[in-house]
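Only one protein chain is missing from this complex, and each of the others stays in its spot.
The first chain written gets the first letter, and so on, giving A and B; residue counts start at 1 in each chain.
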Amino acid sequence: MKVGLGLHAGFIVAAYAAAIAVVAALIAWVVLDHRAQRRMLADLEARGITRRSAREDDS
Amino acid sequence: MTALAAVLVRDARIALRVGGGALMGVLFFLAVVTMVPFALGPDLALLRRIGPAILWLGALLASLLTLDRLLAADQEDGSLDLLLLGPAPLELVVATKAAAHWLTTGLPLVVASPLFGVLLNLEPAAIGAVALTLLVGTPALTCIGLLGAALAVALRRGGLLLPILVLPLAIPVLIFGVSAANAAVVGPLPFGAPFAILCALTLASLVIGPFAAAATLRHAQE
Partner (left out) sequence: MALIDLANPTRFLALVARVLPWLAGATLAAFALGLGLAIAAPDDYQQGATVKIMFIHVPSAWLAMLIWAVMSIASLGTLVWRHPLADVAAKCAAPIGAAFTLLCLFAGSMWGRPMWGTYWVWDARLTSVLVMFLMYLGLIALWRTVEDPSRAGRAAAILTLVGTLNLPIIKFSVDWWNTLHQPASVFRLGGPTIHPSILAPLVVMALAFTLLFVTLHLAAMRNEILRRRVRTLRLMQAHGA
């Protein structure tokens, strides 16, 4: 028997919203950081600066 | 053993010199104790109730803020490297430095606490209990702080990072120190139980603090 979230709906919603916000922030951090690192590595490679192992194997 | 005695005497002498800062801890303690009535109002009954807590907090903060003298000065002038290369085990060396630090900085806090207890309108039993718990607890604060001081050396940065890292480790000492002091006065609880736990915490920190600090200093050299 569901009667909606009841009296304290605000608190329940706030808790779940916070969870979504925290998870979204973590995912954003990981994704954006990944892009930034990849970009910097590509940039360095374009300037000819690579790791020794990358130069010796295939690139 | 002569090597350790030399470290002890040297550290004590430096701390007691004019720029050494041994009495700075006591002055800061006094400053904190003075600030609290300004914040709370001169209600003597209230001050008597929270007096042990104020004294403990003041001693805790005073201990924390004098910690960076413990190892940083030696690192700056290079004597830390000499100590690392010396004959005595590093754990004992840092333990001796902690002992010298406590004698010159911690013990004065203990000695000063009865006087400040009078300022806070504490009754004699409370003053005695606070002094005794501080006597047992301040070595723990020094040894816990020893690890923080070693980290500050390893990281070459100080500022507020050191107190932030050390405070969570000092919470149990604070809890049991204050509750022992209160129990002696108000207590439904006997004084013995929290006091025994406080002693146990101090003994544990006397071992863990120097070992952790020595490990930190060694790893910092690599």
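Remarks
One rule holds for everything that comes next: contacts are C-beta pairs under 8 Å (C-beta built on N, C-alpha and C of every residue); 3 or more make two chains touch, one makes a residue touch a chain.
Because the structure is predicted, anything quoted here is derived from the model rather than measured.
Touching residues on chain B toward the chain that is not drawn are 147, 151, 154-157, 161, 164-165, 167-169, 171-172, 175-176, 179, 189, 194, 197, 201, 208, 212, 215-216, 219-220, 222. Counting over the whole complex, chain A has residues 1, 3-9, 11-12, 14-16, 18-19, 22-23, 25-27, 29-31, 33-34, 37-38, 40-41, 44, 47, 49-51, 53 touching the chain that is not drawn.
Throughout what follows, only the chains that are shown with their structure count from here on.
Measuring from the averaged C-alpha position of chain A to that of chain B gives a distance of 43 Å.
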